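A single protein chain has been removed from this complex, and every other one stays in its place.
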Amino acid sequence: MGNTQPRHHQIIIHAVLGIGAVIMVAPFIWQILTTFKTVTESRAVPPTILPAVWSIAAYERFFTSVPLWSLLGMSLGVLVVRVGGQLVLCSLAAYGFARFRFPGRGLLFGVFLVMLMAPSQLFLISQFDLMKSLHLLDTLPAIAIPGMFSAFGTFLMRQAFIAIPKEFEEAARLDGANSWQLFWRILLPMTGPTLAALGVLTSLYSWNDLLWPLIVASNKHMTLPVGLSLLQGQYGTDYPTLMAGSLIASLPLIIVFVILQRQFFAGIASSGLKG
Amino acid sequence: MAKGGVAAERRRPHSHLREATVGYAFILPALVGIVALYLFPLIKTAYLSFTKTGVFGDSTFIGGANYANLVTDPTFGTALRSSAIYTVIVLLAIPISIVIAALIAQVRHGATLYRIAYFLPVVTLPVAVGMVWRFIYNGDFGLLNALLSLIGIDGKAWVADPTVAIFAVSAVGIWTSLGTAIIILGAGLQGIPQDLYEAASLDGAGPLRQFRSITLPLLTPSIFFVSVLSVIGSLQMFDLIYVMIGRNNPALSQSQTIVYLFYQKAFVEGNRGYGAAIAIALLLIIMALTAIQFRLQKRWVFYG
Partner (left out) sequence: MKTQRRTARLLAVSTRAATMTASLAACSGGPSTSTSNTGSEQVTLTYGVWSQEETMQKVADAFEKANPDIKINLQVNPWTEFWTKLQVGAQGGTAPDAFWMLADHFQIYADGGQLLPLDDAIKDANIDMSVYPEALVNLFNYSGKQFGLPKDFDTVGLWYNKAMFDKAGIAYPTTDWTWDDVKSASAKLTDQTAGVYGIAAPLNRQEGFYNTIPQAGGEVITKDGKSGYSDPKTQAGLQYWVDFIKDGNSPTLQQMADTEAVAMFENEQVAMYYGGSFYAKRFYDNEALRAKVDVTELPAGAKKATVINGIQNVGYAQSAHPNELKKFLIYLGSEEAAKIQAATGAVIPAYTGTQKAWVDSMPDFNLQSFMDSTAFSVPYPVSKNTAVWNEYEMTELTKAWQLEESVADAANALSTQMDKALTEEKR
C-alpha cells in the first residue's frame, strides 16, 4: 500500500497505533513507578500515579536479598550453551531431513513433530533421571542439554533448507564438494535469517525457563527466574520489591532486544514466511 | 514429505545406500537426544497412564481405568473448558495483529517504535509478567479498577473471582502474544507484491476492498502458521495460571488449565498414573486439532 494517502490518514493511523502502544507499555510504566513507592503507598486506594516520595528502598531490598550477578551469569551461560547447541543440532538434522532420502524418514520426522505437541512438564521426571545417570545433576550442562534438542527448531530449519533451490548444490557437487562441505560452506550460510530466528526464540525460552532449572540444579546454579521465584516467596506482598526484581530480571533481555531489534524482527519474521 | 528431491533421483542407483548413510549421519546427533529426552519419556508416560503409580515404589497395571476416571472427572471437564476458553480468546490476537501489522506497514515514521512497543511483553520473563498483572488486577488497590472507577465502573477482584479469572488471564495471553504475531504477519505483508495494489487502485478499488481481496488472501499462509502455533502454545499454557492465580485461590478450580491439572495430580497429589493419562489425553487433543487445521487449510489458505 503506497504512501500516497492524505495527511489525515496518517494521523488516524498514528492515533490507533498509539492507543494500542500505550496499552502495551502501560504495565511496564506502572511497574517502574511502583518500584519507587513505599509498600504502604503501593497499596493505597485509590492508587497514586507518581510516588509521593521517590524511594529506592525496593531496589536496596532486592539487591541485598538476591545474588544478582551470579544469577545473571548462570542464566547467560545456560543461554549460550543451549542456543549454540540447538543451532548446530537442529540444522544438521534439518539438512538430513530436507536433502537425503532414507528408509524411515517420514516416520522419524513425524516423531519429531509429535514431540512439538507434548507439554514440557511431561518430560521432567525422565529427563531428571537421565541427567542423574549421566552424572550431570547440578551442572550447567544439565540445565542446558534438554533444550538443545528441539523438534520445532528442526522443523523450522528444514523449511529453510527446502526453500533453497537445488541448483546451488548441483553446481557445487560438480565442483567435487562433499555433503558436509555443501552443508557447512554453502547451504547453512544461506539459512542465516532462519538461524537467527531460531537463536532468538531459543534465547527467549532459555531465559524464561523456571521449572527445569529449579529441579535439576541447586542454589549455586540458580537462574534468574528461580531467583525471582525465591523473591516472591520472601516478599509475597511487598509489591515494590517484587516489581523491582522482575524489572531487573527482565532488563538484560529487553536491552539486548532494543539494541538488536532489527535482527530480532528479521529473524522472527523469516520463521513465518513458509508455512 | 516423502519425496526425495530431484537431485537424489538423478544420481546413480548404487549411491542410494550412500545417500541414506549420510542422511542418517546428519540426523543422528539430534535423533539420539530426541529419543532419549523426549520419545522415551513419552512412551513411559503412555505406559504409566495404564497403571496406578504413586510417587514412590511400584506401579500396578490397571488397564484403561485412569482414562475411564478421566471421562467422569468433573475437574478434568472444567480444565478442558478453561483451556478451550484460553485458546479461543488468545486466537483473537491474530485478527488484532493483522490490523496492527497492516497499520504499521502504512506509517511513514515510527514503525520501529511501534514494533518495539508491541513486542516488549514477549521479551519479559513470564514470572514477571504474572506478577505485574496480578498487581494491576488487584481488586482493592489495582490500577485497572482505579481506571474503571474513573468511568463509573465498579471493578472486580479479577484474578480471584471464579467467573472472570480465566478471562483475565486470557487477556494477558493476548497481550503477550501480539508481538510475535505482528512481526510474522508484518513480514507476510511485505512479501505481497506492490504492483497488485497499484493495479487494484487503477481498477478503482478502495483501501478496504484492497485489504479484503489482496492483503487477506495473500496473508493466509502466515495466518495459518501463526494460528497452528498459537493453538499448540495455548493448550500447553501453565505459567500464567501458576503465577497469576496460584494455590489457595477460590478461582483456581474454575480456571486451572489441563497442564496445571496434570501438575497438580502428578506432582502435588503424587498420582503419577492419573497425571500421565491427563498428559496423554492432552497430547491427543493437540494432535487432533493440529491435524484438523492442516486438513482445513486447503479450504482457505492461499498458496499463490
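Per-chain numbering from 1; labels A and B assigned in written order.
To be clear about the criterion, a contact is a pair of C-beta atoms (placed from the backbone, for glycine too) under 8 Å apart; a residue touches a chain by one contact, two chains touch by 3 or more.
Everything numeric in this text was worked out from a predicted model, so none of it was measured.
Residue A:Arg43 is the one among A:Arg43, A:Arg101 or A:Lys166 that touches the chain not shown.
For the options B:Ala157, B:Leu235, B:Ile278 or B:Val301, the residue in contact with the chain missing from this view is B:Ala157. Touching the chain that is not shown, out of A:Thr48, A:Asn178 or A:Ser218: A:Ser218 (per the contact rule at the top). Screening B:Ser201, B:Thr220 or B:Ser253 for touch with the missing chain picks out B:Ser253. Counting over the whole complex, chain A has residues 40, 43, 45, 61, 63-67, 70, 124-125, 128-129, 132, 135, 137-138, 211, 214-215, 218-220, 226, 229-230, 232-234, 236-237 touching the chain that is not drawn. Residues of chain B that touch the chain left out of view are 54-57, 75, 137-142, 156-157, 159-162, 246-253, 264, 267-271.
What we mean here is this: only the chains that are shown with their structure count from here on.
Residues 1-3, 5, 9-10, 13-14, 16-17, 20-21, 23-25, 27-28, 30-31, 34, 42-47, 89-90, 92-93, 95-103, 105-106, 108-109, 111-112, 114-123, 125-127, 130, 145-146, 148-149, 151, 154, 166, 169-170, 173, 179, 183, 204, 207-208, 210, 224-225, 228-229, 232, 239, 242-243, 246-247, 249-250, 253-254, 257-258, 261-262, 264-265, 268-275 of chain A are the ones touching chain B in the complex. Across the complex, chain B meets chain A through its residues 1-2, 4-8, 16, 19-27, 29-31, 33-34, 36-42, 44-45, 100, 102-108, 110, 112-128, 131-133, 135-136, 140-143, 146, 149, 175, 178, 180, 183-188, 190-191, 194, 197-198, 201, 207, 210, 221-222, 224-226, 232, 236, 238-239, 259, 262-263, 266, 279, 282-283, 286-287, 290, 301.
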